[in-house]
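Missing here is one protein chain; the remaining ones are kept as they sit in the complex.
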Amino acid sequence: MASAGLLRIAARNLRKNLRRTLITGSAIAGGLALLIWTGNLQEGSYSSLIRRGVSTMAGHVVVQAEGYQAEQDMHMLVEGAESTEGEVQAALSAVAPDARVASRVLVQGLLQSTRNTSGVALVGIEPSAEATVSDWHEKVVDGGEWLADDDTQGVLLGEKLAESLEVELGDKVVLMAQGEDEVVHRLFRVRGLLRTGVADIDGFMALATLPAAQAALERPGAATMVTIHLDDPALVPEVRTAVAGAMGERKVEVLPWQEALPEMYQFTVLDRQSAQAMFFIIGVIVAMGVLNTVLMSVMERVREFGVMLALGTRPRQIFRIILYEGIVLGFLATSVGLALGILTTLPGMHWGIDFGAMMGDNVEVAGVTMDAMVYPEWDWGGTFGSCAIAWLMTVLAALWPAWHASRLEPVQAMRQV
Amino acid sequence: MATQSSRFYFSVSWRNLWRHRRRTLITAAAMGLGIAMCMASIVLQDGMYAQMFDVMVTDSLGHVQLHHPDYPAKKRAHDTLKDDVVAPLEDLDGVVEVAPRLFSFALAGGADKSSGAQLVGVSPADEAGLTGIDDKVDAGEWLAAEPSLQAVVGAELAKELKLAVGDELVLVGQDAYGGVANDLFTVVGIARTGQTALDRNGVWVHLTDLQVFTAMEGQLHEVLVVGDDVEGAAALKTQVVGLTESAGSMVRSWDEANPQTAQMMGMQDASAVIMLGIVLSVAALGVLNTMLMSVFERVREFGVLRAIGLAPRQLMVLVILESMLLATVAAFFGLVMGGALDAYLVYVGIDFSVDGGKGLSYAGITLDPIIKGVVRPQGIVITVVAVYVVTLLAAVWPAIRASRLEPVQAMREN
Partner (left out) sequence: MADSIVQVRQLVRTYQQGSIEVKALRGVDLDIGTGEFTALMGPSGSGKTTLLNQIGALDTPTSGSVKIDGQELVGLDKVARSSLRLNRIGFVFQAYNLIPVLSAYENAEFVLMMRGVGEAERRDKVMATLAAVGLAGMEHRLPGELSGGQQQRVAVARAIVGEPALVLADEPTANLDSKTGYELLDLMRTLNEERGVTFVFATHDPKVMEAARRVVTLVDGRIAEDLVK
C-alpha cells in the first residue's frame, strides 16, 4: 500500500547513492565489528582470568570460617572439614550433581633446608579431590609425582623455591609455622617440583596433604576453605543458597567467587564499564557520521519532497521515507557488521592473541595471574546488544533529518535551487 | 608568486569548508569527539603507567643493579656480595644514590599471631634517598640511621598481625649456619610502598641488624645504584662495570634485569597509536563522505578552474588542503574537549578502587585507588599527527577524483 510505496522510495534512494550508502554503511559495520570483536576478546580474557582465579585460589562457591574473608587470618578455620564436605555434597546433589568439592588448608610460614630458608605458602590439599578442581597435578616436573592421598610426609615445591633452598627430589625440608599455641616444626620430604611459569607460585608455593597442614596449625580436621567447582558458572547463586542452607547456624560464611575474589571480580566490572564508555562514544561518532550523510541526502532532495507534498503526500509520510532509509541502512549495515565481527573473532579463537609484548608472559592482574595468550570467547549477550544499539543509533541519527524533511512547505521547497 | 597562489588555495579551501557550515561542523565534531576520547584514554593510561614505572623502576629496580652472578637466577642465600663494594660506588661521577640490601625470611610474630615475612636489611638513609620509602611510611617513622633493632612493617602484614607503632615484633628464622635466628624488634613505622608483595609480607630493618641476625656480617645480596635519570642507565652501568670488574659481581641496568618492564614502557606509545588509528578511522569515514560530497558538488566549479588553466595536480592540492583545514578544525574541537577531560583526569582522576577502597594491582604493583592522569607531550603529539594522517588518507580518493575531471565534461555536468 502507501507504506510499500514509501519503503520503495527509501530503498531506491539508498541504492541510487550507492557509494555514499556504502561508505556510511561501512562506518556502521566497521564500528560494530570492532565492538563485537573487542567484546569477545574481553569475554575470553575475563573468562580465563576467572577460571584461573577460581580454580587455584578459591572456588565458584567457597565455605570459609566466618570473618575469614575480611581478616585473612590463617587460624580462622572451618571445623570438621570432612563432615562439612559431606553436607555440602548432599546439598549439591539436588542443584548441581556434577560439582566437585575439595578442602584446603593455607599455612603461611617458613620452609627451611640445610642450606637456606624461604617464606612459603603451603597449601594442604586432598590430592585426588584437588585434581578434579585445579590443574596443579599437571604441573609436576618430570621425575616427580603428584601426592598420594595418604602421604602425610610428602611435599611438592615450586621449582624456584626448591632452587633457592637448594633441595632436590627426596631431600628433607622443615616447615616452621605458628600453630595454635606454639611454633610448630614439621618435617617433609620432597616428592616433586611444580612448574607453573608464574614467578610467585614457583617461588613461594608448596603443596602437602591436608592432615600435614592441619598438624602444622595444630588444628586437626579443620580447613581454611571447602571449595566447590562447577561446570556451569551460571549455577553459582543457586548453589550458594543451597549450601548456605545446608550450613544452617554454623559460624561459616558461604561466598560466591565474586565475594571470595572481590578484587578480581571488581576489576572485571570496572574494565567492562570502561569499555562500555568507549563503545558508547564510538557509537556516537558513527551516529554523527550517519546524521551528516542522511542530512546531506535530504538537502539534495528538497525539491522532490516539495513536489510530493504538493501532490498530497502527508508530512508524516515524508518523515517515514527518511526513517525507513535509516532502518534499512541500519539493518543492512548491522548485519554486515555482525558477520564481520563473528568472522574476525574466529581466527583469534583458534590461534589465540598474544599480548606478551604488552604485558609480559604472566602478569598478575588484580591478584590473579593472567595468561598473556588470550582466546576470545563468544559474548552473545554483548554482541546482540551491540547490534541493537548500532541499529538504534542509525535510526536515531536519521530522526532529525526526517523531522526536518517533514516540516518542508511544498511551495518553498520546490523553489529551492 | 608562490605565496600569492598559496594564499589563493588557502582562502578557496577555507571558504569552501564554510559554505556548508552544518556539514563541516558535524564532521569536525565527530572527529573531535574521537580525538577527545583518545586523549582522555591515553592520559589515564599514562597515569597508570607513570605510577607503575615509578614504583617499579625507581623503588624496586633502581637504574643499575649489582648481584652475585648466581643470585638472580636461584636466589640462594649465600650468593652474596661484600659490603665494601658500596663506598667506591658512592664516589662515582653521576651516581646520586647507592642502596645496599640483604634479604632473608623469618616468621614474624606480634602478640598473638605470626606469619611468614620477607626481611629486607637496608641502609636507612640510602634506602630513603633512593626509593623515598620514608615518605611511604603511613604511621610512625622510618628507621633510624644507627642499628637499633627497629623494624618497619608492610601495611597488610601489620594489619594481619595486628601490629601498631611501638609494638614488639618477634622474628624467628634461620642463620647462615643453619642455626635458629631469633630476636625482638620494635615496630617504629608501617609502610605502604605500592609493591604488592612487600606490602603483604615485608619487614624492613637496619642492614647491620639483619647481618647480625643471619650471621652474615659484611655481606649483601643486592646493591641498587641510581643516577640522575632513567635514560642515563646504560652509561651509568658502564661506569659501574669499570669499577667493580675485579670484584666479580654481575652488573645490570634495570631493563636488563627486568626486560618485561622495559617492554611495557615501550608499548605505551604503541598502544596509543593503535587506539588512535582505530577510533579515528571510524570517524574518518565521515570525512571521506564529506570530502566526496564536496568534490561532486563542485564538479562544474572545478571544470571552470581547469578550463582557465589549473593543472590536475593543483585541484588535488585544493582538495587535500581542504581536508587538512577540516582536520585542523577537528583538532581544535578535539583539543578543547580533550583538554577539558584531561584537566579533570589530572586534577580529580577516576576512582578505580576495589574491595573496599584498595587500588587495583597489576604486575606486582598496587596502584592508588584514584587514578590521576598524566599528560605527556608525546601523547598530544601522537594524537595530533594521527588526526592529520588519517584525514589525509581519507582525502586521497576524493582528491584523485577531483584531479581526473575533464573541463568540458565537468562544466556540462548538471
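Letters are used for the chains, namely A and B, taken in the order the chains are written, and counting of residues starts over at 1 for each.
As a working rule, a contact is a pair of C-beta atoms (placed from the backbone, for glycine too) under 8 Å apart; a residue touches a chain by one contact, two chains touch by 3 or more.
The shown structure was predicted, so the numbers you read here are calculated from the model rather than taken from an experiment.
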Visible contact partners (per top-of-document touch definition) of the missing chain: A
Given A:Ala148, A:Ala310, A:Met373 or A:Ala388, the one touching the chain that is not displayed: A:Ala310
Positions on chain A contacted by the hidden chain, ascending: 1-2, 4-5, 8-9, 12-13, 15-16, 303-304, 307-315, 317, 410-411, 414
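The rule is short, and it goes like this: only the chains that are shown with their structure count from here on.
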Cα-centroid distance, chain A relative to chain B, in whole angstrom: 26
Of all residues in chain B, those that touch chain A in their complex: 22-23, 26-27, 29-31, 33-34, 37, 41, 73-78, 104-107, 109, 113-118, 160, 172-174, 178, 196-197, 201, 260-261, 263-264, 267, 270-271, 278-279, 281-283, 285-286, 288-290, 292-293, 352, 354-356, 358, 360-364
Residues of chain A defined as touching chain B within the complex: 19-20, 23-24, 26-27, 30-31, 34, 71-75, 108-110, 112, 114-121, 160, 163-164, 166, 176-178, 183, 200, 203, 262-263, 266-267, 270, 278, 281-282, 284-286, 288-289, 291-293, 295-296, 357-361, 363-367
